[in-house]
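Left out: one protein chain. Kept in place: all the others.
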Amino acid sequence: MPLFDLPPAQLRSYESDLTEPADFDAFWDATIAEARAFPLAATFMPVENMLTVIDSFDVTFAGFGGDPVKGWLHLPANRARGEKLPVVVQYIGYSGGRGLVQQDTGWAQAGYAHFIMDTRGQGYGGLLGDTPDPHASAGGTAHPGLMTRGIDSREDYYYRRAYVDSFRAIEAAQAHPEIDPGRVIVSGISQGGGLTIAASGLAAGRLDGVIAVMPDVPFLQDFPRSIDIAGRGPYPEIATYLKRRRHDYDAALEVLNYFDGVHLARRCTAPALYSAAGQDDICPPSTVYGSFNAYGSAAPVQPGKDIEYYRFNNHEGGQEHQWIRQLRYVADLLAG
Amino acid sequence: MPLFDLPPAQLRSYESDLTEPADFDAFWDATIAEARAFPLAATFMPVENMLTVIDSFDVTFAGFGGDPVKGWLHLPANRARGEKLPVVVQYIGYSGGRGLVQQDTGWAQAGYAHFIMDTRGQGYGGLLGDTPDPHASAGGTAHPGLMTRGIDSREDYYYRRAYVDSFRAIEAAQAHPEIDPGRVIVSGISQGGGLTIAASGLAAGRLDGVIAVMPDVPFLQDFPRSIDIAGRGPYPEIATYLKRRRHDYDAALEVLNYFDGVHLARRCTAPALYSAAGQDDICPPSTVYGSFNAYGSAAPVQPGKDIEYYRFNNHEGGQEHQWIRQLRYVADLLAG
Amino acid sequence: MPLFDLPPAQLRSYESDLTEPADFDAFWDATIAEARAFPLAATFMPVENMLTVIDSFDVTFAGFGGDPVKGWLHLPANRARGEKLPVVVQYIGYSGGRGLVQQDTGWAQAGYAHFIMDTRGQGYGGLLGDTPDPHASAGGTAHPGLMTRGIDSREDYYYRRAYVDSFRAIEAAQAHPEIDPGRVIVSGISQGGGLTIAASGLAAGRLDGVIAVMPDVPFLQDFPRSIDIAGRGPYPEIATYLKRRRHDYDAALEVLNYFDGVHLARRCTAPALYSAAGQDDICPPSTVYGSFNAYGSAAPVQPGKDIEYYRFNNHEGGQEHQWIRQLRYVADLLAG
Amino acid sequence: MPLFDLPPAQLRSYESDLTEPADFDAFWDATIAEARAFPLAATFMPVENMLTVIDSFDVTFAGFGGDPVKGWLHLPANRARGEKLPVVVQYIGYSGGRGLVQQDTGWAQAGYAHFIMDTRGQGYGGLLGDTPDPHASAGGTAHPGLMTRGIDSREDYYYRRAYVDSFRAIEAAQAHPEIDPGRVIVSGISQGGGLTIAASGLAAGRLDGVIAVMPDVPFLQDFPRSIDIAGRGPYPEIATYLKRRRHDYDAALEVLNYFDGVHLARRCTAPALYSAAGQDDICPPSTVYGSFNAYGSAAPVQPGKDIEYYRFNNHEGGQEHQWIRQLRYVADLLAG
Amino acid sequence: MPLFDLPPAQLRSYESDLTEPADFDAFWDATIAEARAFPLAATFMPVENMLTVIDSFDVTFAGFGGDPVKGWLHLPANRARGEKLPVVVQYIGYSGGRGLVQQDTGWAQAGYAHFIMDTRGQGYGGLLGDTPDPHASAGGTAHPGLMTRGIDSREDYYYRRAYVDSFRAIEAAQAHPEIDPGRVIVSGISQGGGLTIAASGLAAGRLDGVIAVMPDVPFLQDFPRSIDIAGRGPYPEIATYLKRRRHDYDAALEVLNYFDGVHLARRCTAPALYSAAGQDDICPPSTVYGSFNAYGSAAPVQPGKDIEYYRFNNHEGGQEHQWIRQLRYVADLLAG
Partner (left out) sequence: MPLFDLPPAQLRSYESDLTEPADFDAFWDATIAEARAFPLAATFMPVENMLTVIDSFDVTFAGFGGDPVKGWLHLPANRARGEKLPVVVQYIGYSGGRGLVQQDTGWAQAGYAHFIMDTRGQGYGGLLGDTPDPHASAGGTAHPGLMTRGIDSREDYYYRRAYVDSFRAIEAAQAHPEIDPGRVIVSGISQGGGLTIAASGLAAGRLDGVIAVMPDVPFLQDFPRSIDIAGRGPYPEIATYLKRRRHDYDAALEVLNYFDGVHLARRCTAPALYSAAGQDDICPPSTVYGSFNAYGSAAPVQPGKDIEYYRFNNHEGGQEHQWIRQLRYVADLLAG
């Protein structure tokens, strides 16, 4: 497919022109406080995974509204007992859930604690899920999918719940006795990348311990541009919804502005490794660069940041190559 | 598109081989009883429609679980006061809602009361809707759309609620003082046709007054065959869901069997006018004929029935031609 | 679908760079004079429509070359006898005809006289038609469809006949005894919008009584740009024809320039309400704005004008929402 | 593309179940008589073709209704003067015309007279044309294309004119002084193949000299089956027309039955070489075999016949391979 | 997508009607003997994989013609030293290679030796590869891809080399000092499944130690049927090649018959677990069942066999679910 977004040179200097709501931080302060009013209640039940080199645990913790959110925790079976492990908290792409217990143990194979968060109300796509979204607005007349669920109000919007879950997942990982709460790496692809940025941005000033942020081809960045130019994937759910709800454009954009990854990226404080793909028509590269170029700019100290650009790839991005890039990045970071 | 289903001669004699659950009637007896435990509470508020020849009313009544369900009622402005009108109760196709008040006044133009029921949780497609589906299972990990919502149990399955709403809509129409409760015609296209059959089948033995049943290219008939052969539209939501939930086929089919239009069609007692389309890959003609050929066979007296077959049409079916066919059918019926 | 035409801000100021032929008015003066040499011969035969609130009439009048052109006239059954009604003259989208008599009575339901003109040689698409195009050039080696029929000469070009028919339709409506000839509103979607502009532009200085012009997503505007950028619909018939007739580009554009809606829009004198759709790849929004921005600029007094822009819609445009917009626009206009 | 029609073994024995109209021969007797009432008026004007080995002529002759029909005649420049050449009369595929003079000289290169007939009202597709279809019905509300032009009556149907032109083309070729009227080979691909069969079938008993018939993947055979199963190409024009004109199926099929190649093939008397393609979804192989298996069965003596089957080809059929097959077939036939 | 192949009940009893060449075994005896004339020369070089729980080795061994073939060997880092491990030999799907060293360590995670063979001349698709196909026929005028490379002769056909490589891969695995040569499980998906069957069938009577055979949605089974019905994937390379090489069908099928998995499956002697997918249009389920139903029928003792059928899946088949099924199958088998 021919290039449809900005060429590489323009991407590098592209600045999103989004303006954040005046009460953005107040909204999230209140939201996080409301969530923390529920006990975290993180539990880790050992589970048979048929693997001899990985120990796995079925995780449950209280997310938004105290709703139970599922996850997996994988630890290398040959870990040194008594030592606390750094942890990689991983979020999942749109439509997927935490999957079967054996499906992804990558970071545990590399010697880390590997924590995978299930995404509420998803898990019908490539990866199975086990966490419902028991919120009253779930049965509204939204376009099929999650993108317009509760879009009528910032309180009800689906990603308010998913962002809080992502934040609480870090707290849940930190609660495990074999995990070092001061060495949390957050990571994810596509929606997983968007949740990575969201969790890290919400953690800034509210939760310590995040030392690296690794969003790949992240979703949920720069909504106004994304819904105008993305040709496939979940962004068009919003465009299609507004195609019918012809008069709701301004109101919907106002709600989405509280959830835009660009604003959250600005607040992040830990070093970051992004990736973007030149032919990506699901999460267009300009929207990823809009986030990357803003990343950390509102932090007390601008953190280090780097990005891999995959010129001919669509939304699959760097795949195994990016994972190796991340393995090295984290190893170097921890080696100091 | 070349013919992909049975040729006309075979359609005429095609018999579905579905076996109904032993407790089918018991399930629906209990379901209707539970619904009737809520007061119907039908209200009709006059609404400005900018039309000089039609009077319109914004309808609300208690559907499944007592949930408020919306609708429109249109009456010809030049009706004779003091005379009760026959009513056409109309159900809407998948994804649509009751629409804007002016959008469809056809039967009222022809001199009937015209009652349009909104479909809960829909209204995101071609026609806007105003009725949410406030059921706890709405936020589960179903495939996007309504077809697999709550498919884990016959109690939670979405169409249990939609079928009850459709049944209650007849009662709501009958509650209006200008409507003759003994002359109810039910009608609808696609999902609207499926709800037509459902409401009529549930009415058999439980509610008097239905005198004609007019399903066009009806959906929700013969699920096992439909999900195997339908290439587009909502049936594939189920196939796609089962593509991921590989081990849930038997359980899902067992639930669906309580909602199959073929079983409900068998129980209908009023005369029927169906339509089917030879190239329909959304509601394949064999599944329509499977329903039509079973129609009324379990009634005390086999009612009259007729079907129009549109050889080269896809799911659009007969459109304006079928409506004229129906206008004549109803006029003849009422003329006796 | 991602935005493929100009973004909203640029649309608002977009000016077509078309130059009109020097003898544009002379050509149309001669053409209208030639048409008026035939008696209008408008007849209105009552027709059974199975509707109790609308009276319908089968219309015939002499169009281009005196050829009989068909139409429908709908009047509200409860109209005050003796009062003359304002009339909405409606033109039909490409490939369609006047349809069945019951198919569209919208404006009559709202209390107006509603006059629908059949389009010659069309009626094979979504709406049936009854008016042939009995012109000698119809059997030439044009690309299938109407767009290149007679494109060899401005005298033979299909739209010369269709534009004249549209002009004469206004005269035919004005000839009805229950219609007020001084209150004619013209309206149509797509090709219907193009004929709306054509009829109004030709009426300027030649026919009184047009008081409002309401083209939706109009076709036939700015041919050179349209055939370069439209990806679907009838404009590509011309591009495909010229793909084979590689040396006929200049000659074809010269003929089309006599039929360009942009030139006709400039001449219009009545207030206008347009609509355009941001994703419209059949009638691209820049070609609609090119017409809108020129509208009325050559009138003695610049008439009022307004436009609705539907950001995420393709050629379906505003649909029921635009109709309500029009109902209000006309009501306000008549209320003065 | 997977096999969508009958497998090879069944093709070989497939019999069309078409029944011909009782007055089939009477209809065509009258039609041919009517055509012959016009003088043939064949003219051959030398034309510059920029080729040194081929002499070309611009042909005009009187077809149906005496309308001028164009063609090319190519003769090998190095032919022996005074000897009469066998001639290959070639008809063109749907949408094409005779093309530019240099485009196809194949049979003349091989030493034959090569006569190419233009097809009236076509020439907008792959090959340019120069012959209009000046018939009153051409401007009717047919579906775009030629397939439904005049389908309301057997007198007006487009192929009545095209078949007569094809018959008259043989007479025109025979009229040239350097052509041997007793050695006429007729040939064509797709629609050209259908016209080949039509011209030969009409020639049977009415015109001498046809000694070989070579239809490749012929079109216009077994209409009822073709319009049911063809997925692309011109047959679907009829299906699409009937999709709108829902009540005209029987009437249209009755008209088409006078033009079905299967009936004309039965009457042919000269040896034939067909071809069919296993994946052909424009002219499905079963419809070709339906014609081939009927070929010559109504002749006084069953003529020889052969067919090439191209298993994995779509409508392109055998292309250059089939031409070589024909070169050999004709050479052998003439060698006796 | 609607069902396009046989329904489940017919699949279970479907028998391929292929007849094998008389000298099938002689051909392969000679081929294997020729290959074994080269020293196996298997080497295992430790390689850094950045994983702490898996030890990985870069494998090279002599395949067909003594050409170096690459692979990976993964061993669990926490294995008991001195004990020999059962090994899973895995072959890769069409277009892929062995991938990066960290990409798939699944069976090693489960405690087995995990041996992955690179496929010569592939590795341009989803998984990178490192093994060229240095055979003289590689530069012939084949259709792009491997399927028609050398199809002119059974000696040169590409899969002669790939099958021999697959056989030699078992011998290479058995040569490792930490692997138990008497407990070899062979496995693969799609082409990997075809190579699984090929290696096992060639091993029968020629090589001991294969104790389980696990082909998923195997490719290379029943060529004549596959190239007739497969709509996507590599089988159509052959159909497309024969579409141009119209006269080579019989010759090509004769060559392919020496490589048909159905003949090789018949000869297998170890227990088998297959999978097939009901909507698979790359490796249609009937061709998989044709192989499965023949499996082991020519063995001295019919081995046990089982198959999983995924009704709504296309070529992705059972994915993670089938892997778990295999984990259990192998565990049970080894537990005896």
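Letters A, B, C, D and E name the chains as they come in the text, with residue numbers starting at 1 for each one.
Heads up, the rule we're going with is that contacts are C-beta pairs under 8 Å (C-beta built on N, C-alpha and C of every residue); 3 or more make two chains touch, one makes a residue touch a chain.
A quick note: this is a predicted structure, and the numbers were derived from the prediction, not measured.
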Q | Chains still shown that are in contact with the chain withheld from the display | A | A, C, D, E
Q | Residue of D:N78, D:S153 or D:Q302 in touch with the missing chain, whole complex considered | A | D:N78
Q | Touching the absent chain when the full complex is considered, from D:L18, D:L51 or D:A251 | A | D:L51
(Q) One chain isn't shown here. Among E:A142, E:A265 or E:V288, which residue touches it? (A) E:A142
Q: Taking the full complex into account, find the residue in E:G71, E:P86, E:G121 or E:P271 that is in contact with the omitted chain.
A: E:G121
Q: Could you tell me which of C:S16, C:T240 or C:T287 touches the chain that is not displayed?
A: C:T240
Q. Taking the full complex into account, what residues of subunit C touch the chain not shown?
A. 4, 228-231, 239-240, 242-243, 246-247, 249, 281
Q: List the residues of subunit D that touch the chain left out of this view.
A: 50-54, 76-78, 99-100, 102-103, 105-106, 108-111, 320-321, 323-324, 327-328, 331
Q | subunit A, residues in touch with the chain not shown (by the definition above) | A | 1-3, 310-313, 318, 321
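As a working rule, only the chains that are shown with their structure count from here on.
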Q | Degree value of the rotation bringing subunit B onto subunit C, based on Cα positions, nearest 5 | A | 180
Q. Most central chain by CA mean?
A. B
Q. Measuring from the mean C-alpha position of subunit B to the mean C-alpha position of subunit D, what distance in angstrom results?
A. 51
Q: Calculate how many whole Å lie between the centre of subunit A and the centre of subunit B, each centre taken as the average of the chain's C-alpha atoms.
A: 41
Q: Going through subunit B residue by residue, note those that touch at least 2 other chains and give them in order.
A: 321
Q.
What's the contact topology between the chains, one of line, ring, star, complete, other?
A. other
Q: So, with touch as defined above, which chain pairs make the list?
A: A-B, A-C, A-E, B-C, B-D, B-E, C-D, D-E
